[in-house]
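Every protein chain except one is present and positioned as in the full complex.
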Amino acid sequence: MNASLHLNLLKDDERFTSSPIRPRIMIPLLTLLSVAGLGVWWLLLTERLSGAVHEKAIREAHCAELTPARNQVLSLRAREKEVRAALTQLGFYRASRIRFGDTLMRLPQHVPASIQFTELRVPPPPPLPAPDPALKVKPLGPTNLVEAVSLRIAGRAGSSASDEAVRSLLDALRQPAYTNLIRKAEIPKGAFRQDSARGPAARESILFEITCACGERRFK
Amino acid sequence: MPQVSLTDSFTKPFKACSDVIGLEVGAGLSEGVPAVRLRKSKGRTELVAAGFLDLPGAVPVSPGACDAQTWRLPAPFRAPHAALAIRSPHAYLRHSAGGHGEETADRAMAYRQAARQTAPEMPPLAAGLPEFQAAWAARLLPEGRRPTACSLQVAAAAAMGGFAASSALARAQGHAVALFVFATSTSLAAFQDGRLVFYREHGVGMDHLRAAISSQMGIETALADSVLEDTLIDPTPVIEPILRPLYRQIEISADYLLRRCKCQVEHFFVNGLTVGGPHWAKLFTRIMTHNMTFCSPFEGLERTGQAVRLPEDVEKRAPLLMTALGAARTVLEDA
Partner (left out) sequence: MSEAPFALNRLAPPIRTALGVTGAALLAGLAVIVFGIWPARQQIRTLTAEIAQLRDTHASMKADIAGTQKQRAATEAAEAALKAFLDQGVLEPLLGSFSMRGKSLLDPLAKASGFTISSVKEERLIPLQVPAPPPQQLYARQLVEFTGYGAYTQIVAFVQAAEQTFPLAIVSGLKIESQIQTPERHKATLTFEWPVKGEKRK
């Protein structure tokens, strides 16, 4: 109900806050403190960085000290690795060994008297196939791990009981005495025929051929 | 230092004032600067602290004499806000003829002015203070510590504002004539329905009474108060010539009020009188055939804090705190 008698002569810009916490003081102050804090943080990081650089240098020096001795070990290791690889490759060769001497020595014992060998042949290894042109990286060596070996016996048998004589020989080649080398023996088709050579002895002979598949050479 | 608001929360953290200290600057009292701290809590106004502070309270009389001062108040008086009531011979308080009181008695210096309509169909009440004095007073309480100024008033308006909010006026149903006795003048205010409808200043104050007693009785001015307090000596013949013109003004004011509101003024209040009250009353009753009621500025206020046990001399000199209390009360009631 009372009408106020407050005639205030104080201007708005003369009104101040009594609080010591004034935004226009606190905000710059806090910002400056934050920057100071960032500065301290930066100094600490710089110190830490310096320490890390020093530690890295020390560790590098330690590693450098050990490098010659370690290189020696690595060199030994590399040499061993090379030697073992060479031994492995040479081991492939050794594993592929095949012996003909004993078989050849035993063979005459089982050749009937009516049979005369004209040829004994073991064909040499076939040529290696050309590398696959589609391959981007050319292989360092042959990719086949086995190599077939065969023995071909060609001969002549007297006309009387020639069949039996050749069969007898064939059977002998299939015996345990030969199985070390010969896996399969057979007379190919058409390999048993009359001798067409001139002369009376030839007319009475039968030509034969026995093909033996020998044990493979395994390069592994 | 000017402040411009960026956001309300940034530059204008001023909530409504609920805890204010009133200070009367330029009172010229030997006791010190009158100070009263009031707090409004749950709709009640509490007296928190009151006293006379040992501060340099002289208002500069010229722009060249404005020495920068900052006041530091004792702890009980450190409210968040301060209302300063300035007592200056260059200040004015009057009804303006029309408009906002641009007419000034003294155009030799710049003035800071404010005006307010106090009652319908009444010219606005205008207050003015020289700019240099206003600026000087505004800087007395620096930023960043309690209190800081929220109000600058002329002393007479502050005193009236205190009375307008008092329980005494309320008991008189808002119709009363009130006197505000100062050292060198007395303000006379008529209230209708609690609103100020009439204001006059009379150039007679307590100092005039003391001077008359001193000269006519041949005593020192400092002893004049004891004469006024003494019941054995009747100073009425000395003071009557001085008070009679004042009481005549009161009569005119009461008559004005009767004509204006068609109501008889039954209540006459006196504020600010520390001594000689009985003599004033006796004379008033004889001349006006009415009784005079002496108001204490602390009347109707709950006491708390330092005010619970005020020193005896403060209690005794309570009327001298009328202006300081009025300045604080005006701010609280205007919030």
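Labels A and B are assigned to the chains in the order they are written; within every chain, residues are numbered from 1.
To be clear about the criterion, contacts are C-beta pairs under 8 Å (C-beta built on N, C-alpha and C of every residue); 3 or more make two chains touch, one makes a residue touch a chain.
For clarity, every value in this text was computed on a predicted model and none was experimentally measured.
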- [ ] Since one chain isn't shown, list which residues of chain A touch it in the complete complex.
- [x] 13, 24-25, 27-28, 31-32, 34-35, 38-39, 41-42, 45-46, 48-49, 52-53, 55-56, 59-60, 62-63, 66-67, 69-70, 72-74, 76-77, 79-90, 92-94, 96-102, 104-105, 108, 116-125, 127-128, 139-145, 151, 219-220
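What we mean here is this: only the chains that are shown with their structure count from here on.
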Open item on the list: Between chain A and chain B, what distance separates the C-alpha centroids? Give it in angstrom.
Closed with: 111
- [ ] In the complex, go through chain B and note every residue touching chain A.
- [x] 1-4, 9-11, 13-14, 80-81, 84, 93, 112-119, 125-129, 134-135, 138-139, 141-154, 157, 160-161, 164-165, 169, 174, 193-196, 330-331, 333-334
Open item on the list: Applying the document's contact rule, which stretches of chain A touch chain B when the two form their complex?
Closed with: 1-20, 22-25
